[in-house]
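The complex appears here without one of its protein chains, the remainder shown in place.
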Amino acid sequence: MYKFLEALENQIRMMKENMDITKIQQVIDALQNAKSVFVLGAGRSGFVAKSFAMRLMHCGFNVYVVGETVTPRIERDDVLIAISGSGETTSVVNISKKAKELIGSRLIAVTSNPGSSIGKMADVVLVVRGKVKTERDEELSKIAPLGTMFELAVMIFLDALIAELMSVRNLTEKDLEDRHAVLE
Amino acid sequence: MYKFLEALENQIRMMKENMDITKIQQVIDALQNAKSVFVLGAGRSGFVAKSFAMRLMHCGFNVYVVGETVTPRIERDDVLIAISGSGETTSVVNISKKAKELIGSRLIAVTSNPGSSIGKMADVVLVVRGKVKTERDEELSKIAPLGTMFELAVMIFLDALIAELMSVRNLTEKDLEDRHAVLE
Amino acid sequence: MYKFLEALENQIRMMKENMDITKIQQVIDALQNAKSVFVLGAGRSGFVAKSFAMRLMHCGFNVYVVGETVTPRIERDDVLIAISGSGETTSVVNISKKAKELIGSRLIAVTSNPGSSIGKMADVVLVVRGKVKTERDEELSKIAPLGTMFELAVMIFLDALIAELMSVRNLTEKDLEDRHAVLE
Partner (left out) sequence: MYKFLEALENQIRMMKENMDITKIQQVIDALQNAKSVFVLGAGRSGFVAKSFAMRLMHCGFNVYVVGETVTPRIERDDVLIAISGSGETTSVVNISKKAKELIGSRLIAVTSNPGSSIGKMADVVLVVRGKVKTERDEELSKIAPLGTMFELAVMIFLDALIAELMSVRNLTEKDLEDRHAVLE
């Protein structure tokens, strides 16, 4: 467990060093200007997408999860945030393509692979490294298998983004609590 | 399979004979006057609740499923539709209670048991019979086990209610299609 | 509401007249011989798929919903049941294709369109009519918009199939109840 936590600390250090302020500003602008925000991801990336969507709702955004019950038709003025480590998850690629080509919505890709299908399609690409470069992958794969590091890094990154959005929108914890579901 | 379909035909015949126009009008009024509509159900009744919620969204209602990602805090001006055959499903009872007592929201119970916990709590009780009275239960339990007849009857009833709502709101199939999700 | 219920009665009558015993036997055999059963559907067809999956679990089948948390890799010996009225829902077509071509799993398509993409791919096609032919579509679309009739017909058909499976597997309501979730 120590090794895992140290690998994660490396990950966070790297995240701080490589923070791309321009990109982050682009994402904040896209979210602020969107009529509605849609989030999309498969498997554990999907749960990260939902965690982010829930917090966006608490922040007063009009937000939907692709595939959930009350999600309406996406429109041209909406933003789709697609999360995929490889950038090649079939459903994520197909749905992003539809939003981009058929509807003309704005697409933000969160991926560790900017040259991937969704990376190339996106208006803004948020590159989140999933593997710590300085360690050998064989080592890391024993403690953080498959997309673990990517998923954690994205969850952390998007929660950090919420901190920014709260500041931009001038929100307090109380404002978020007022929108938090009580029926649970 | 024939026996099952015949039992269902009996169920629908009974539904036509016992239709309570006053109650249905109360439900339509409650939905039309609500700021937002929340739906709630466990297990298969939950899937029926979600099917109804999706159609309400297509009809232009502001609707949420209790427990889904983007569901906000319920308010006093909102309506909660709770589906439970027995009317005693723990989570459904507890959540309905919270909505009713803590928030003061309007509660519509859909149940086969009007004397149950949610039946007694509700502002409007839609009684949907789950078992065809004229047949012996032992017979029915072999072809329609557990809540099957109740769940089907509610699904049918709520889709019939959508027909009414389309007429009341003057909606065409095209209007619904325009709100239907395309990212799927 | 009466008109809706009458349209549904027509639907059930048609279902009884057109019941294809050979097809139903093929489906029962495929389910009985599968190592695991996977179900798939988008939107309201997805809720119908989940309702069926839950009952299959109650009947002792090893069953999974595509996209849910604990769903493992599908294998060659598994069966995928794909529900799509049009037979052209993007995600359903793509996932069915993957299961069929990449893995070699058995595919059962439930659709109103046997000539569709999933219809042509499937090992067994269960044709469920979504629109009652003798009525004009314009009439029906006002009371049963979009896929309503298809979704209800499939829900009913699959619950009738459960009745058959209970008989084939010699199960009582009590057997199903013993597997029914209590934490809800």
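Each chain gets a letter, A, B and C, in the order it is written, and its residues are counted from 1.
Everything that follows uses one rule, which is that a residue touches a chain if its C-beta (ideal position, glycine included) is under 8 Å from a C-beta of that chain, and two chains touch if they have at least 3 such contacts.
Note that the structure is a prediction, hence the values are computed from the model and not measured.
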item: Residue of B:Gln32, B:Thr90 or B:Thr172 touching the missing chain in the full complex; value: B:Thr90
item: Residue of A:Leu31, A:Val63, A:Leu80 or A:Ala144 in touch with the missing chain, whole complex considered; value: A:Ala144
item: Absent-chain contact - pick from C:Leu8, C:Leu31, C:Val79 or C:Ala99; value: C:Ala99
item: Selected residue (touches chain absent from view) among C:Lys3, C:Lys23, C:Arg129 or C:His180; value: C:His180
item: Interface with the undisplayed chain - residues on chain A; value: 1-5, 8-9, 12, 15-16, 19, 24, 42-44, 47-48, 50-51, 54-55, 58, 89-91, 141-146, 148, 151-152, 155-156, 159-164, 166-167, 172-173, 176-177, 180-181, 184
item: Chain not shown, touching residues in chain C; value: 38, 40, 50, 53-54, 57, 63-74, 80, 95, 98-99, 102-103, 178-184
item: Touching residues (missing chain, whole complex) on chain B; value: 42, 67, 90-91, 94-95, 98
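Going forward, only the chains that are shown with their structure count from here on.
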item: Same-site or different-site touching of chain A by its copy chain B, using the half cut; value: same
item: Most heavily contacting chain pair (counted by C-beta pairs in contact); value: B-C
item: Cα-superposition angle relating the copies chain C and chain A, to nearest 5°; value: 180
item: Intercentroid distance (Cα basis), chain C paired with chain B, Å; value: 22
item: Where chain A and chain C are represented by their mean Cα positions, the distance between them in whole Å; value: 34
item: Centre-of-Cα separation between chain B and chain A, whole angstrom; value: 35
item: Interface hub residues of chain C, defined as touching at least two other chains; value: 42, 90-91
